[in-house]
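One protein chain is absent from this view; the other protein chains keep their places.
Then we have subunit A:
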Amino acid sequence: MSPKASRATTPPMEEDIDTRKINSSFLRDHNYATEADIISTVEFNATGELLATGDKGGRVVVFQREQESKNQPQRRGEYNVYSTFQSHEPEFDYLKSLEIEEKINKIRWLPQHNAAYFLLSTNDKTVKLWKISERDKRPEGYNLKDEDGRIRDPATITTLRVPVLRPMDLMVEATARRVYSNAHTYHINSISVNSDYETFMSTDDLRINLWNLEITNKSFNIVDIKPANMEELTEVITAAEFHPNQCNTFVYSSSKGSIRLCDMRASALCDNHSKFFEEPEDPSNRSFFSEIISSISDVKFSHNGRYLMTRDYLTVKVWDLNMESKPLETYQVHDYLRSKLCSLYENDCIFDKFECVWNGSDSVIMTGSYNNFFRMFDRNTKRDVTLEASRENSKPRAILKPRKVCLGGKRRKDEISVDSLDFSKKILHTAWHPSENIIAVAATNNLYIFQDKVN
């Protein structure tokens, strides 16, 4: 795949568009990013027509792929902003004297049943169901109010008329249809929609709750790993996901590097797993930071439901659901960092949570790294590539050039040495179109969309 670039930046809100126009070009040119614009999650919907991003400021921006036109065959369906809305606001928990961040941790789309689109978005404590719908007609000719909405003086009304619908400029509106709150003591790290399209689960550090999409005042706890004595806590849940087509099956990953597969038919509380996936630790790699780097930051089922992919700090692993003792495949993302773990601990980078994604056919996996690099691994050919998402290398329609990190010794031209890597530029969130070779890569506050080269 030879990706070519088209870049979208998070657009300003309508109200302050003037000041943002002045400031954003200055900020962009000088490489500053306001913290609220940092993208915290990226997700395609089931058809790939829509792409949603969430940011630290609690906003959701939805992009829509434009229809391919015969007039401009080279514009192969680019993504444009479709809707922007404030999903979560900062809150304050008065009882615990804690601020609840508005940062969007995850977005998950629901399958489409009618003209409207639905997505779930969550911050640390509250999940919300948003409905995104189009309005292109407006009623005109009311009797009791005039066109501006002002109430008419009843004395002036002499005739009655039936209001008619007239076309108007397309307006996309987002409304919060459900708010699922007060179910999590700890910070929510994942949400996952069940293949039954009736339920979803929300996961925090110690518990997983099952919700019915229609019901907001009740949720069922299905996993609880909180020990009676918190002193005995040894692991937390880091991510969870439902199986793509078995509605009774889900997995959750832990900070100890293990994955548990649970079957909801077995019991109401799934504390006992059906399968336990863990690779024994290599004793020669033991260090102060072994526990941190083995903590799993993301877990994803393959589209066909036969494999699992997990991401820890240095590797991506593909597991066969039928083999619990060790992964099927292990890919080194950036093994050159293994000798730098102490520095990465000092600057907090070792705590970064990278995500990983499958392509539509489950043949290629992708994950991010530092210096705005992201990596793709082809499972069949065993080839891998490192690409960079940066302004300089991504003029529209430019072909991305593979990058290489040199480990030491002689540095060839075009290679970058480990010590020159910019650890503030990290790619934690990426997404792959469900059926085509289109990827979305979030680099701090910028979103890059790459497509396969048109011949």
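Criterion: a residue touches a chain if its C-beta (ideal position, glycine included) is under 8 Å from a C-beta of that chain, and two chains touch if they have at least 3 such contacts; residues count from 1.
As a convention for this text, contacts and distances are computed from a predicted model.
J.: Leaving aside the chains you can see, what is the UniProt protein name of the one that's missing? Options: "Large ribosomal subunit protein mL46", "Nuclear pore complex protein Nup85", "Cell division control protein 45 homolog" or "Immediate early response 2b".
T.: "Immediate early response 2b"
J.: Taking the full complex into account, find the residue in A:A36, A:I292 or A:C349 that is in contact with the omitted chain.
T.: Of these options, the touching residue for the absent chain is A:I292.
J.: For the full complex, which residue in A:D169, A:E232 or A:E392 touches the chain that was left out?
T.: For the chain that is not drawn, the touching residue is A:E232.
J.: Over the whole complex, note the residues of subunit A touching the chain we left out.
T.: Answer for subunit A: residues 93, 95-101, 103, 124, 185-187, 189, 205-206, 230-236, 238, 255, 283, 286-292, 295, 339, 341-342, 345-346, 348, 351 touch the chain left out.
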